[in-house]
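What follows is a single structure, written as structure tokens, with notes after it.
Removed from the display is one protein chain of the complex; every other protein chain stays in position.
Here is subunit A:
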Amino acid sequence: MLKEEKRFVEIDSKYVPRVKVKDRVWKIDAEGMYYKDLNSLLRDMCNKGAEKILIRNVCGQRYIGTDLNAEVEIDIHGTPGNDMGAFMSGPLITVHGNAQDGCGNTMNDGKIVVHGQAGDLTGHSMRGGQIFVRDDVGYRVGIHMKEYKRKIPDIVIGGAAGDFLAEYMAGGVVVVLGLTLGECERCKARFVGTGMHGGVIYERGDILEVGKGTKLMKVGKRDMQVIERLVKEYCERFSADYEIIMNAKFHKIVPVSKRPYSKLYSN
């Protein structure tokens, strides 16, 4: 049967000298490397039991972290390409730079930490795991995030967010800290949480213009526990001042209904 024949992308032998192992850290020089080769190399390393991988000179390679499904730490220096960590389940990816579009797209588990900005679609349809972005994110972030029982995804945005943030949100937690905004400046995002029917968005201060079908509420004790846990981790990861960040009033945005379209139809 043809189906059984598995097709693996072969690693070009010229890339082999680019890999070094030191103190159980696998180091890759990714300069000029095609994304298929890089991802195939990462797959091989994970199969060989790599626990820590450091990739240098990353420049636009797509889909890093996809199909690794292992608890591996990947440090990326440079700018990874689109769909980093798409369908990812397990790895911890730290980007020392900016992430592009689709980072954490339909992510299942694991963690993405971006020391910079992340593009559009960050955490699109995310089902589990966490994304921490130090600065701003683009448009359509966290669209249709989900949750099921204890599997609740988190997105923490240090800066501001673009339009359509958490549209159609069905579950999960989005925190917008707005640290890159000036004093009294609000996020320019429109349609925040439109069509939302689950999950929660926390904002530091009153920086978001809420969309249709959502309502702004005061945070309770339980909300503060979630915020404190996430902000604490944010501060640890990005060496930010916890006291300064927490010294502000948080609000939450929640859906008006779990069934936004229940009255739309006549049977």
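Everything that follows uses one rule, which is that contacts are C-beta pairs under 8 Å (C-beta built on N, C-alpha and C of every residue); 3 or more make two chains touch, one makes a residue touch a chain; residues count from 1.
Going forward, contacts and distances are computed from a predicted model.
**Student:** Choose one: "F420H2 dehydrogenase subunit L", "ABC transporter permease", "Archaeal glutamate synthase [NADPH]" or "Formyltransferase/hydrolase complex Fhc subunit A". The correct choice is the protein name in UniProt for the chain not shown.
**Tutor:** Not shown, but named in UniProt as "Archaeal glutamate synthase [NADPH]".
**Student:** Just name the one of A:Arg18, A:Lys146 or A:Arg204 that touches the chain not displayed here.
**Tutor:** Of all options in A:Arg18, A:Lys146 or A:Arg204, contact with the hidden chain holds for A:Lys146.
**Student:** Which of A:Phe87, A:Phe191 or A:Phe238 touches the chain that is not shown?
**Tutor:** Missing-chain contact among the listed residues: A:Phe87.
**Student:** Using the document's contact rule, name the residues of subunit A that touch the chain not shown here.
**Tutor:** Residues in contact with the chain left out: 1-3, 5-9, 36, 39, 43, 62-63, 66-67, 69, 82-83, 86-87, 89, 102, 105-106, 108, 121, 124-125, 127, 140, 143-144, 146-148, 151, 164, 167-168, 170-171, 195, 197-198, 258-267.
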